[in-house]
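A protein chain is absent from this complex, but the other protein chains hold their places.
Letters A, B and C mark the chains in the order given here, with residues in each chain numbered from 1 onward.
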Amino acid sequence: MARLTGDIPGQRRFKVGMVGGGQGAYFASYHRAAMRLCNRFDIVAGAFSSDADKCREAGEALGLQPERLYLSFEDMAAAESRRSDPIEAVVIVTPNHLHFEPCRLFLRAGIPVICDKPLVNSPQEAIELASIADQANTFFALTYTYQGYPMVRDARSRIQAGELGEIRFMYVEYLLEWLAPGVSTLSKSLAWRGDPEKAGPTGVVGDIGTHAFNMLEFLCGRRCTSLNAKLTTVVPGWGLDDTCVVQLEFEGCVDGLLWASFAAPGHRNGLRFKIIGSKASIEWCQESPETLRFTPTDGAERIYRRGQSDNTAQTLNFTSLPAGNTEGYLEALAVLYADVAEALDAGAGWRTATCIPLPDIHEGVRGVVLSQACVESSQRRAWVPFPHS
Amino acid sequence: MARLTGDIPGQRRFKVGMVGGGQGAYFASYHRAAMRLCNRFDIVAGAFSSDADKCREAGEALGLQPERLYLSFEDMAAAESRRSDPIEAVVIVTPNHLHFEPCRLFLRAGIPVICDKPLVNSPQEAIELASIADQANTFFALTYTYQGYPMVRDARSRIQAGELGEIRFMYVEYLLEWLAPGVSTLSKSLAWRGDPEKAGPTGVVGDIGTHAFNMLEFLCGRRCTSLNAKLTTVVPGWGLDDTCVVQLEFEGCVDGLLWASFAAPGHRNGLRFKIIGSKASIEWCQESPETLRFTPTDGAERIYRRGQSDNTAQTLNFTSLPAGNTEGYLEALAVLYADVAEALDAGAGWRTATCIPLPDIHEGVRGVVLSQACVESSQRRAWVPFPHS
Amino acid sequence: MARLTGDIPGQRRFKVGMVGGGQGAYFASYHRAAMRLCNRFDIVAGAFSSDADKCREAGEALGLQPERLYLSFEDMAAAESRRSDPIEAVVIVTPNHLHFEPCRLFLRAGIPVICDKPLVNSPQEAIELASIADQANTFFALTYTYQGYPMVRDARSRIQAGELGEIRFMYVEYLLEWLAPGVSTLSKSLAWRGDPEKAGPTGVVGDIGTHAFNMLEFLCGRRCTSLNAKLTTVVPGWGLDDTCVVQLEFEGCVDGLLWASFAAPGHRNGLRFKIIGSKASIEWCQESPETLRFTPTDGAERIYRRGQSDNTAQTLNFTSLPAGNTEGYLEALAVLYADVAEALDAGAGWRTATCIPLPDIHEGVRGVVLSQACVESSQRRAWVPFPHS
Partner (left out) sequence: MARLTGDIPGQRRFKVGMVGGGQGAYFASYHRAAMRLCNRFDIVAGAFSSDADKCREAGEALGLQPERLYLSFEDMAAAESRRSDPIEAVVIVTPNHLHFEPCRLFLRAGIPVICDKPLVNSPQEAIELASIADQANTFFALTYTYQGYPMVRDARSRIQAGELGEIRFMYVEYLLEWLAPGVSTLSKSLAWRGDPEKAGPTGVVGDIGTHAFNMLEFLCGRRCTSLNAKLTTVVPGWGLDDTCVVQLEFEGCVDGLLWASFAAPGHRNGLRFKIIGSKASIEWCQESPETLRFTPTDGAERIYRRGQSDNTAQTLNFTSLPAGNTEGYLEALAVLYADVAEALDAGAGWRTATCIPLPDIHEGVRGVVLSQACVESSQRRAWVPFPHS
């Protein structure tokens, strides 16, 4: 317990560089807050922006040495490699279409990479990166934030321990509302999600469908084998899909269903899953992440709450505050960063160092392949196999 | 207001006969309780069972005259037609596969029919009944109970008045749990739902998928035009589908999604819908039927509660108790029976007598056709058009 | 099971007369609807109003014979006693200050009385009625509606069976909102509650504080021994207390707390209790009456739902619909009427005929005494003993 609030003597700290994440890149700021919470990382270098003023401004806000501010990730890689105290890992928080180049460079250099999802926009690029990473067993973590919630992990433990009986159906929805008012008033930080050049071949599928898809595979430990998707655009003027329904078939004859949208009023960050077993169902919602609803057939619902003694044994490893003092989104991301630190501690043995497997580059590949398969299925109005990765 | 508790002088009462509904037919007992609540009907005759003892027992419990207990619906039709005080309507609560014959007989005789859903098991039979009913404009109501909930009607009013903006997506789920423990322990009153001879060509689709499908059409006033269904059997030994996912396309380029199951632990009677518009979403759940969740983009959720002054004007017509004193399932069915009485009051003008259209025989036909279309789509793993009705 | 929907052959029906309850007396209409649901009573006579037109109108709406409509309860008592098919019980639903006379008359005549709460307005009258009733063991039931909810009874069973461990504290609140907007717009059916001539010595205490107080004694089977009340009037122009806080001490050194108000916006009919034991707490709310929240120390909350197999054995006796098909306020009142019928079936043995004791005249006395004690405590700003009854 007390993972984020523990202040444990002797824990190693890691020096990291950040690629992307200048002022206004709000998601990068969450990564930084989570790293502070986690308390295992020091940001010492940054290629925050190719604009010199912006880069300097971001560096100053973080108190970095001016000499470790770079206008490109290539410069950062080169300069840091010459230092006696170089960065030990890199955090990549650029827009999606700018993930590939820095990932490739740092993986080739054998420097551990922590990258925002989705990995990249094309399956070819994804597979190339996976190949590079695998050759040298280089550390790679994709920040599937929602995997960090203790009660998501509690659900996973219960599912995989058979508490639901046999798994019979898996449902996930991921609903957002920001696009509902229309394209005319979008901020730049949202508008690029409708531009195929930057967002890739899909809109809602790649951006949040991947989270939802990953969640099902994470929870049940089974791979999707085929799918039947319908991608639609319900908001006039939007350049990609903003809504999708995907029927899924998993290994072991289990079906699933995924529904995602950017245009569902009333849903602030509405990731929700319901897993149905032969004995019980389990349900979790990102907007109330501290509890898990477990409902057996013909018996009282149980509301499990993070931090109580009836959490699964594993769950208590990931929780910092006692039940009742709520943890939230930043804590979930910090749990993931604590996992990363634990894995980095293990060096070459990083893959098996954490009790829950880190979302690695192969999970990243699956997310990219998902988009491709959904587009194909939707265009053909037919079931398609899920490509191996 | 005060529809079920009003005791209004001068309201006409209707004499009805019941077909089916002997002891143990629990659903028939709900119809009788709802009729008592509604206070517009007197059950005066019954063909409760072809077993003389059972029929007499049911008649005694209801205090009927022995001479008006019949061993067949044919006897009832013949004998009642010779009386000076004959039944004015018939309520048919036999098992699904025994709806067709009595419906046909009473419709041909021009006697108003109130029939449990689904109408019948085959599209041919459904269309034949519709044709008979239409020829003489004979009253026919299908008891889609869930249409009777005031807050469902409130949702309908809000949707059709444009409070959600343009409708962009419609979701409905109907999850039950009774089959989850397996087929070995099923009571007879449940087991027949897995027998194609009695239940018809589908299991979950015909039994509850029809409710869910009808709900979407009822709420939005649009017709489904095509669908893509996957029917599965997740419970070993069950003879029909127990789980279905149906992607739906409606008039006006609106998509929908329907998920139903008999084997979802934790769902007692889990009918739930969420309708998504350009300005707000609306959500309702049968297990908490008194409230409606209305969520605009980027603003406070609103929980509308039955009986308050911000219900839509129409809604207040259907509510009997003040907000806070909850109404439930029997009250919903009683609201539907009150509608029936109102329509019967209007004689030939019955179709336009109620402010919300009664679920008529054409709704019944659509339910039957739904099963057929889902089977075809699922077998072909393809989209199919929804047949006209 | 299936108490209200059972249609059981051979059950005796009771002929009742009603005192009070002409058109507009909405609470009387709930009694009539509950009696219909319960299906054990026939209203055959009525002294609905001293206004001949109103009385006739009410009688017509109920289909009564004109000869059994009376302009006074005295007439009804006299005339019915001369009939060969007289009323077998009387239901008294007049305003509070008009309970005493008819109760006394019918009790003296040995006719079973079912009376709305509160019993009367003065302790002297209450004690006199109790004395008359006790002398001849005449049936008397006070309609404490909320005792009829199956999940209230489930809570009682769990508490008394020790599932919470030792009881350590009892909390009850009863909040309403109707007075909040002020006295200027009150309907007549509400305004009398502020008139000491009609409502008695207290406003909120007598009207709903009694319900709340009775609930605690009902749940735990302990008697209050002393109290410390503060009665206040927060709404300008209201003639009695509209808000009260009462600290309570019960037998066995258990404390309680009662808070009630007519002026709490957002509370439609907000009766809620929380009972705290050494091992668990239990909570119930009248606006969501189908569930019970049971929370042990450091473990998952359990949401018990009416109609499931983990209800206490007794609870299932009082439930009619399966879990998921909600029952509401009328069903609760009907459960109480079903108890009344069961007790009447037992004749002289009525006191022990129901598995849960009926709220009898002594409960009525305690409610009246509560008002008196609260007034005294509040005026003296001091603890006072709860008078024996």
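Quick note on the criterion: contacts are C-beta pairs under 8 Å (C-beta built on N, C-alpha and C of every residue); 3 or more make two chains touch, one makes a residue touch a chain.
Small disclaimer: the values here were computed from a predicted structure and weren't measured.
Touch with the chain that is not drawn comes from one residue among A:Q160, A:T225 or A:T326, which is A:T326. Note that of C:S29, C:S261, C:Q308 or C:Q372, the residue touching the chain absent from this view is C:S261. The chain omitted from view is touched by exactly one of A:V16, A:L37 or A:A343, namely A:L37.
Interface residues of chain C facing the missing partner chain: 164, 168-169, 171, 177, 180-182, 228, 230, 232, 234-235, 243, 245, 247, 255, 257, 259, 261, 263-267, 276-281, 283, 293-298, 301, 381-383. Looking at chain A, the residues touching the absent chain are 2, 4-11, 23, 26, 29-30, 32-33, 36-37, 39, 57-58, 60-62, 267-270, 286-290, 305, 307-308, 320-331. Where chain B meets the missing chain, the touching residues are 294, 298-305, 308-310, 323.
Here is the rule we use: only the chains that are shown with their structure count from here on.
Each chain's centre was taken as the mean of its CA atoms, and the one lying most distant from chain A is C. Among the chains present, the centre nearest to the common Cα mean is that of B.
Chain A and chain B have Cα centroids lying 44 Å from one another. If you average the Cα atoms of chain A and of chain C, the two centres end up 56 Å apart. The mean-CA centres of chain B and chain C are about 35 angstrom from one another, to the nearest whole unit.
Chain contacts: chain C has residues 305, 308, 323 touching two or more partner chains.
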